[in-house]
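A single protein chain has been omitted from the complex, and every remaining protein chain is retained in its original position.
Think of it as A and B in the order they're written, each chain with its own count starting at 1.
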Amino acid sequence: MLKLTGIGKRFGGLTALQGISFNVGKGTITGIIGPNGAGKTTLFNIATGIYPPSEGAVLLDGVDISALPPERRARLGLVRTFQNIELFGKMTVLENVMVGLHTQSSCGLFSCSFRMPWQMSEERRIREKALQWLEFTGITELADVVAGTLSFGKGRLLEIARAMALEPKLLLMDEPAAGLNSRETAELADLIKKIRDLGVTVGLVEHDMDLVMDICDALVVLNLGTMLAEGTPREIQDNPAVVTAYLGEE
Amino acid sequence: MKSDKIKFLVFCLIVLAAPVPLSQGYLTNVLVFVGINSMLALGLNLLLGYAGQISLGQAAFFGLGAYGSGVLTTHFAMNPWLAMVLVALCVALFAFAIGFPVLRLKGHYLAMATLGVGVIAHIAFNETVDLTGGPSGLSGIPNLSVGSFTFDSDIKNYYLVWSFALVVILLSLNMVNSRFGRGLRAIHDSEVAARVMGVNARLMKVQVFTLSALISALAGSLYCHVMTFISPTSFGFNISIELLTMVVIGGLGSVYGSILGALLLTLLPELLRAFQDYDIVFYGLLLVSMTIYLPGGLVRGIPALFRRVMPARSGHA
Partner (left out) sequence: MELLNQITQFVISGLATGAIYALIGLSFAIIFNSTGIINFAQGEFVMLGGVLTIFSINALKLPLVFAVVAAVAGTTLVGVAFERLAIRPLKDATPLALIIITIGTSILIRGVVMLLWGKDTQVLAPFSGNEPLHIAGATLLPQHLWIFGVTILVIVGSRLFFHHTISGKAMRACSFNRRAANLVGISVGRMVLFSFIISAALGSLAGVIIAPLTMTAYDVGIMLGLKGFCAAIMGGMGSGFATVFGGLILGMLESLGAGLISSGYKDAIAFLILLLILFIRPQGLFKKGETERV
């Protein structure tokens, strides 16, 4: 589903990434892990279009998206969530998810201003679908709450609902368990599995090892900007180089 | 939504009935300009309050509309209605073209760039003496007319201007509560997240910028035909600041707020004629104190104050 080939990134004199190549298989939950400073966030930003790579390519379902901005990637089915959750704070929870349906609707400036009848029915459809996604993540009762007032855990769920509304092929999550307690993390694990069961490919950058080992089908380990290992969670756990990277030499 | 429609209908009724008690009074004349300022303030609010893009150069589009219509109907004896449409289209095209480079900028840089556009336009109005009459202004602009009916009195101009204004208000209300309006507000709250959700922020910003310019140009055309005389002083930096003040006072991101702001800031200077020199100080104080103490503007501040003073009434938004 997502293929990275030879990704490298330099910031001035600093080489953040070098020679990163791996596949995120369709329909899998793939985790990208590594110690702090390994370059996970940089890689994530390149995959999601925040900045382009200095070298190498990013392919989504065979299409080269390396130079495409985030909004184009969204239309091709790639959506991401943010570590610090980026909600539309002044809008309600429902409206936030309705924005997720932006690519599934087409009323433009002219049609919206003149209240074309087809726009009215499209608006109803958007509203219904948005409510369905709220139900999917279990926050239906918060529909009319102003998003900026949500607790972090609920905000995280809203962000996921909004991202899913886009009906993506690939959902990339940046440290989704950050800031969640163990109960919320367990619920998150179930939710991610539900998402995978819908046929969505999931990629996540994560520090929470329990979560990662529990739900991931495949893992990619980065260290100091290069690829350290790739494989199933079992293989990674048994890989001495990975252990050393995390814990240091004996 | 039902209540929105009722609100708008009530508003229309108020607007249509307002001149009746005033008969041919001086206040009717002021209300004509409230109408024009409402359109201008609304144009700015769509850009600033909803999409979150600062523009300190709205006066440029207002002036282009006014001088465009003025010059075409005097020097070239064009039909005023035709001129109005032509000018509006040209200004919209111009705004669309410069919108792309301008709206790539953010925050202070955007503010400065729009300021620059406004200043350059103002200088052009002053310097192209052959066309615009320069600092002495352009006179002899005809009134608008339909057949043999000419809009040449305060009361006629009132209904003319407010007909346009009401249409603009209706279309704006439709737009902000729709998918497009949601997209704008999303861009305002978090442009990064909006783009990740597939919202084409760049294009939408330029679209709303163009819309704002179009409304301002229309207001300008109406202005020149109502006044029959225009000069560059009406289209300078001060006007852009006044508009900004109207929007901030009325309430950013509120359609009715723009009208409230326009009403207050058009009416007050007239009522306080004696204190004319104090107006600059007044605007400055207003801007600063409103932003610190009442950032939602009056349209949200007054109901909030009301709710606090009358707690028994709360429980109904």
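In the analysis below, a residue touches a chain if its C-beta (ideal position, glycine included) is under 8 Å from a C-beta of that chain, and two chains touch if they have at least 3 such contacts.
None of these values were measured; they are calculated from a predicted model.
Checked against the full complex, the one of B:Ile155, B:Leu244, B:Leu265 or B:Val299 touching the unshown chain is B:Leu244. Interface note for the absent chain: among B:Tyr26, B:Phe229, B:Tyr278 or B:Phe306, the touching residue is B:Tyr278.
The missing chain, though absent from the display, is touched by one residue of B:Leu272, B:Val288 or B:Ala304; that residue is B:Val288. The hidden chain makes contact, of the residues B:Leu115, B:Leu131, B:Leu203 or B:Ile302, with B:Leu115. Although one chain is hidden here, its contacts on chain B can still be listed: residues 48, 52, 54, 56, 101-102, 104-109, 111-113, 115-117, 119-120, 123-124, 126-127, 192, 195, 237, 241, 244, 248, 277-288, 291-292, 295.
Everything that follows uses one rule, which is that only the chains that are shown with their structure count from here on.
Chain A and chain B have Cα centroids separated by 41 Å. Residues of chain A that touch chain B in their complex: 48, 69-71, 74-75, 79-80, 82, 86-91, 95, 98-100, 102-103, 105, 107-109, 112-115, 119, 122-123, 126, 162-163, 166. Residues of chain B touching chain A in their complex: 171-172, 174-175, 178-183, 185-186, 188-190, 192-201, 204, 207-208, 211.
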